[in-house]
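Got a structure here, written out as structure tokens. Questions coming.
Apart from one protein chain that is not included, each protein chain of the complex appears where it belongs.
So that you can tell them apart, the chains are marked A and B in the order they are listed, and the count of residues begins at 1 in each.
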Amino acid sequence: MGKYLAKRLLLMIPLLLGITIITFSVIHLAPGSPTDLVTDLNPQAGAEARERLIAYYGLDKPLHVQYVNWLKRLATLDFGQSFQPDGKPVIEKIKERIPITIEINVLSMIVIISIAIPLGVISAVKKDSFLDKGTTVFVFVGFATPTFWLALLCMILFGVKLGWLPISGINSLDYDRLSLFGKIVDRGRHLIMPVILGAFGGLAGLSRYMRSNMLEVVRQEYIQTARAKGISEKRVIFKHAMRNALLPVITILGLSVPTLIGGSVIFETIFAIPGMGRLFYQGVMSRDYPVVLGILFIGAVLTLIGNLLADVGYALADPRIREGEG
Amino acid sequence: MRRSLLLSDFFRRFTRNRLALSGLVIILFFFFLSLFAGYISPHDPNEFDVRSIFSPPSRGHLMGTDELGRDVLSRMIYGARISLKVGFVAVGIAVLIGTCIGLSAGYFGGIIDTLLMRFVDIMLCFPAFFLILAVIAFLEPSIWNIMIVIGLTGWMGVARLVRAETLSLKSRDYVQAAKALGESDLKIMFRHILPNTLAPILVAATLGVAGAILTESALSFLGIGVQPPTPSWGNILTAGKDNIEFAWWLSLFPGLAILVTVLGYNLLGEGIRDSIDPRLK
Partner (left out) sequence: MKGNRGRRLSLFILFLAVVLATGCGDRSEKKSAVPPKDVVDIAVGDGGKAPYYGDAIVIGSIGDISGLIPNITSDSASRDIGDFIYDGLVRYDKNLEIEGVLAESWEIKEGGLKIVFHLRKDVKWHDGEPFTSKDVLFTYKFMIDPRTPTAYAESFLQVKNAYAPDPYTFIVEYEKPYAPALGSWGLYILPEHRLRDTEDPIKSEQNRNPVGTGAYKFVEWKPAERVVLESNHDYFLGRPYINRIIYRIIPDQATMFLELKAGGVDFMGLTPPQFRRQTEIAEFNKNFNKFRYISFSYTYLGYNLKNPLFKDKRVRQALSHALNRMDIVQGVLLGLGVEATTPYKPDTWVHNPGVRKFEYDPEKAKKLLADAGWKDSDGNGILDKDGREFSFTIMTNHGNEARSKTATLIKSYFEKIGVSVKIRIVEWAAFINEFIDKKNFEAVILGWGTGPEPDQYNIWHSSKTGEKELNFISYANPEVDELLEKGRRTFDKEKRRGYYWRLQEILAEEQPYNFLYVGESLPAVHRRFRNIEPAPAGITYNFIEWYVPESEIRYTKF
């Protein structure tokens, strides 16, 4: 296992380098110099700020030198300073915003897993039944609805008409004065809508994937053998088939991380959640290059970590990888 | 001979799949709508009338009017054209890039394969929507930029699919035979291998169109989608969202149109997949 893990980690290095190259090229894609913005908005502080930025990014040096310098800074998680009037270091801004985004995405992931897997299994077992078709259509409708529209409809229903759930934000005004239990309940009530709506995107794909995996596995010889041995159908499905069908799902989960993170822009805007997605959008709209690059990089790294976790999970679950190829 | 048999098999299975068929019908419906938009639409989609702003559906305006008194039905019909165009062109670009990369990686193998597939892995690490946002905001949200960027960030799935297919086809007898006969690599790739990867490409493309339509609506929500006054379903819906409670027609119709179309493409894609590989059905 250790050997496998080491190999996996080594493989990450070229990926990480590739991520930095693509991120770096984004800044050179945009028209104009990245220093224009700051200096132009503050005419009084112009020349000095411009020089500082040119020095920071080494914009007077050849590209490959700029890249290497930037890489060195990146290694210490130094993304530079935001171009916004608050001038905060980018890493500080990301630190402020990232916890809530991760919280929501992890919760969404849990919701996806806990709904999609049973749904997939059931529709595979009861293939072509009304239930199978019904769930197919249901998950597809959820997936096909523009999320911001669905979100607004839910807000009107649960927030305004029924008054069951808070409409936006992540906690109530008196959150700081609540007991620990009160805090958890309050946060939970605020996050129900964004988490469930966020899960819809992944639900369709994963439940369909689970379904076809199940169908595939069920036809395998060892399952047929198990059946022939007279093991109960329930046991066959849940003990033998499901375990094997679950394996590839782990990989898919790792791959769905970037989709979830990407979707956070929309959710965080509509639900007024102070997360990283909104920070990214604001950065993009105000051409705050350091923030944009920082988040692109962090987002990609998060995905990389997600994939690594998925691979490790896979290895743990499947002894062939652990021992064989290692 | 063998292929036509498979095709007829495919059609037999496909026509039995009611969900997939309904998907196809939906798609064809909107396709014709956008093709004949000029003939069908009852009004000029850009003709405003400030005296009938936000009028509910009536005989004169079957889907009501919008925030400038324009006929929503006409805008929906023209919007279909834009939304489908975004979907098709974006996916066209994605399929083109994905197929070329997948074919080369699978066929040549070795270092080329490793390099190309690492590139795919890297691209897959980026949240595509972040890349799209960054690029569109830095450039300009014209319809062409939107289509190109969605395409440029959506080809990785196709590349992986095509590579996998290519790997398994490469060792087939007829490919080996062609090689032995000294046919050029390009010819083998495009003449012998590509046609056999078309089915999974078609599935991926169908699902891709659905995704592109949703992406366009998300961009519209953020205000960087197709620019006014050109109607797209995404920007009609976005204009409708601010008045969702009283001008329900302004969000309901585009919302449903997107939902139904995306659903249609997904069902069709799934249907094609099932019909190609009947074991999973």
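Operating definition for what follows: contacts are C-beta pairs under 8 Å (C-beta built on N, C-alpha and C of every residue); 3 or more make two chains touch, one makes a residue touch a chain.
This one's a predicted model, so the numbers in the text were calculated from it and none came from an experiment.
**Q** In the full complex, which of B:G69, B:G92 or B:G109 touches the chain missing from this view?
**A** Per the contact definition at the top, the residue touching the missing chain is B:G69.
**Q** Of the listed residues B:L21, B:I40 or B:I53, which contacts the missing chain in the full complex?
**A** Only one listed residue reaches the unshown chain, and that is B:I53.
**Q** Among A:P166, A:P258 or A:P290, which residue is in touch with the absent chain?
**A** Reading the full complex, the residue touching the unseen chain is A:P166.
**Q** Given that one chain is not shown, which residue among A:N69, A:T251 or A:Q282 touches it?
**A** A:Q282
**Q** For subunit A, which residues lie in contact with the unshown chain of the complex?
**A** On the side of subunit A, residues 31-32, 36-37, 40-45, 48, 84-88, 93, 96-97, 152, 155-156, 159-160, 163, 166-170, 173-174, 177, 269-272, 274, 278-279, 281-282, 285-287 touch the unshown chain.
**Q** Name every residue on subunit B in touch with the hidden partner chain.
**A** For subunit B, the residues touching the absent chain are 46-48, 50-51, 53-54, 67-69, 137, 140-141, 222-224, 227-229, 241-247.
Throughout what follows, only the chains that are shown with their structure count from here on.
**Q** Using the average of all C-alpha atoms in each chain as its centre, how far is it in Å between subunit A and subunit B?
**A** Computed value for the inter-centroid distance: 23 Å.
**Q** Please name which positions on subunit B make contact with subunit A in the complex.
**A** 19, 118-119, 121-131, 133-135, 137-139, 210, 214, 217-218, 221-222, 234, 237-238, 241, 244-245, 251, 255, 258-263, 266-267, 270, 279-280
**Q** Which part of subunit A faces subunit B closely enough to touch in the complex?
**A** 14-15, 18-19, 22, 26, 29-31, 133, 136-137, 140-141, 143-149, 152-153, 156, 204, 208, 212, 215-216, 219, 255, 258-259, 261-263, 265-266, 269-270, 280-281, 284-285, 287, 292, 295-296, 299-301, 303-304, 307
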